[in-house]
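Below you will find the structure I want to go over with you.
Only a single protein chain was left out; the remaining protein chains are all shown in position.
Chain IDs A and B follow the sequence of writing; residue 1 opens each chain.
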Amino acid sequence: MTKTSLPRVFRSFPGLLGATALGLLATASGQALAADPIKIGVIAEAQAIAGASIPQAAQMAADEINAKGGVDGRKIEIVTYDNHSSSADSVRAFQRAVNEDKVNIVIASYISEVVLALEPWASRLKTPFITPGAASNEISKSVHNDYEKNKYTFHGYLTSAALALSVCDAAKELLVEQKNMKTAVIMSEDAAWTKPLDVGYEECLPKIGLKVIDHIRFSPDTTDFTPIFNKIEGTKPDVMITGISHVGVQPTVQWKNQQVPIPMFGISSQATNSTFGKDTNDASNGVLYQGVSGTGVAVTEKSVPFADGFNKRFGNFPSYAGYTAYDEVYYIADAVKRAGSTDADKLVDALEKTDWVGTIGRVQFYGKDDPFTHSIKYGKGLITGLMLQWQDGKQVAVWPKEVAKGQLKFPSFIKVTSN
Amino acid sequence: MGDFFKSRLFFVSLAVVIIASTLPLYVSGYVLGLLTVAYYFGVFAMSWDLLFGFAGEVNFGPTFLIGVGAYTAGILNNQYGWSVYLCIVLGALAAVVAGFVLALPALRVRGPYFGLTTLVAVLMLQNFIVVFADLTGGEIGLTIPDVISIDAGVNYWIALGFMTISAIILYGLSQSPIGLVLQASGQDPIQAGALGFNIVKHKLAAFVVSAFFSGLSGALLVFYFGTASVGTVVDIAVGVQVIVAAVLGGRRTVLGAALGAIFLIVAGEFLRPTGELATFIVSTVALLVILFFPNGFLGAALSHGARS
Partner (left out) sequence: MLAFQILIDGFAISALYALGATGFTLIFGVSGVLNLSHGAIMVLAAVAAWAAASVLHVDTYTGALIGVAVALVAAFATYFAVVQPIQKSTRIPNEEKEIFVLTGTLLWGIMIQELIAYFFTNNAKTVLPIIEGVIDILGVRTPRNEIFTAVVCCLVIALLWLMVNRTRTGKAVLAASMNPRGVTLLGLELGSIYVVVWAIYGILAGIAGVLLGMFLGVSSYSVGPLTASAFSIVVLGGLGSVSGSLIAAFVVGYLETLTAYLISPAYRTIPALLLLVAVMYVRPQGLLGRR
């Protein structure tokens, strides 16, 4: 890789000079010391609940690893950046992380837009990069389509396609087998991550015995959901299958205020937040949502200690991206150990061979020849996701059976006919 | 114009540009990256100031012109893979056309109505981008396959050179007879009209020039970031930043606008340790400047210079 070595040298020298000249930063030195720390850049949305957990969880993992002596004597150092949910700010933060702060790898963002903007920069600056929470299929498809260029990007969360599968697997047991439901309407926000999700829904729902009678996409800026609910109710489905992330509090509150008699089931990212009940004044009761983890749910033996430790330290439970970010720091450390180096290409090779049991299940990445290269594998024994329900102001796991803590329970205005 | 070359402002500007051009020799890539963005924003703000400070028209939608330039260039590169430079030129031309289409009806009305028309144009563009997501990437933004360069120094010099040339042209224009007519028509359109100047034609020219530089700068920015998204080049918040930069730096000075833009972006970054409060602090400082030093940085400096 002659290409990398030249600009690196070129960059680090003026970098050193500049730092001394301007006195901007005392930490610009990239020279290797005996126990040079492993630097992980964390770029996230500090004002969003999903994003705020990312740097906190990463820091927690780093502190735990460092307390046990680090990786081969090297400490892990987390450098955080707030991207204000903007892709331009994220690109700037990424450049700063690589050029100025000399990070070895970057963990960034739960928003697909931001991740897709950063992906080419990971290639250009040859720095490995993992997202803890974006879902778009495009992230890993680009890696598949141009592996040599985009191999630096890893997708540490389920793709939209896998999310759809997870929802369908849960719907089969909970809705079709337990409640004899037969028809569904897909309701999703118009965003890039929901396009493959909807394709996935359209494909797998009929297979499990739920006929899709309508499909409604609405603008993520929507504030008034009355027309949407009325339209859905008009087609008399047994269930609404959701794909929402930008919106969440508002449709839920209006669902309750209007007493829409149809349950909501599917992806509802905001419902994964532990504050969702409070934000909706408990209108959330009855909402079913997919998650990779849940408070008090022992997906693996690491899940509950992590969530409790997080709550103790930060005063709230982690968002879904908190779980994935925590795991990511651990398997990055593991990959560095196996690679014996923080060299970008060696690190990519080592990450590809990841087999790590974390808080959300067993993490492995799809290979070069799979359609979703570098995305985490979905399936039994790996990561299946969970189905949870808000019940009396609490998040209760209802699927899969192994971890379920309760049965489905709906508010009185919901008409679920058969039991 | 002649006076300018003898003025202190000229020598100060010259010195600043010379110092700025040597920065890549001793400043880190990150600082360069920051200034690169700041320089492109400087051009946005200068173009806006030409229209406001001299033609007296408050354009609330600078991001309409910026966005058209940026997205045209990005889409052409993304869809057809045309060369970066061709796309940039076409982006700038598209912005000129868009500016013309917007200006013709908008210039018939005055005062707040002109501003409103331009604001509505931004909202329309935003909706258009979301609705035609297949072409534009919609909410998620458009990924652009090519970038001008990944070398921070090269990008920096391009941005600095571009800003310097734009500054010379825009400042020159504002001091030329055309600029004086514009200024006269902005302050007293009836009298200027009575003196036999075709005000609408002059204003249209100002709008088109403003559109050209906004679009060009937008297109360059897109090929610097390697991404175009509503939040980066179209959102009203971006337009607000441009306007604040121009007012902060000193309206009617053109050069002050660039100063304001650089201040806003660099200040935002210096405040990074304050995390989420950075935007709050920058807005507060900007508000205080507007309240207590309404002539902006350069305006205050110039009037001070004149007095001493």
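Keep in mind that, in the parts below, contacts are C-beta pairs under 8 Å (C-beta built on N, C-alpha and C of every residue); 3 or more make two chains touch, one makes a residue touch a chain.
The structure displayed is predicted, hence computed values, not measured ones.
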{"item": "Chains shown that the absent chain touches, full complex", "value": "A, B"}
{"item": "Candidates B:L9, B:I129, B:V247 or B:A261 - the one touching the absent chain", "value": "B:V247"}
{"item": "Of A:R124, A:K182, A:K231 or A:K394, the residue in touch with the unshown chain", "value": "A:K231"}
{"item": "Touch with the omitted chain, as defined above, among A:Q178, A:Q258 or A:Q364", "value": "A:Q258"}
{"item": "Chain not shown, touching residues in chain A", "value": "47-49, 52, 85, 190, 216-219, 221-224, 226-228, 230-231, 247-250, 253-254, 257-259, 270, 273, 275, 278-281, 283"}
{"item": "For chain B, the residues touching the chain missing from this view", "value": "52, 56, 58, 105, 108-109, 111-113, 115-117, 119-120, 123-124, 127, 131, 187, 236-237, 240, 243-244, 247, 251, 276-277, 279-280, 283-284, 286-287, 290-291, 294-295"}
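Rule of thumb we're sticking to: only the chains that are shown with their structure count from here on.
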{"item": "Touching residues (chain side chain B, partner chain A) in the complex", "value": "24-31, 33-34, 37, 130, 133, 137-141, 143-145, 147, 150-152, 225-227, 229, 231-232, 269, 272, 275-276, 278-279"}
{"item": "Footprint of chain B on chain A - complex, ascending", "value": "7, 11, 14-15, 17-19, 21-22, 24, 28, 46-47, 81-82, 84-88, 91-92, 95-96, 99-101, 112-113, 116-117, 119-121, 124-125, 136, 190-193, 219-220"}
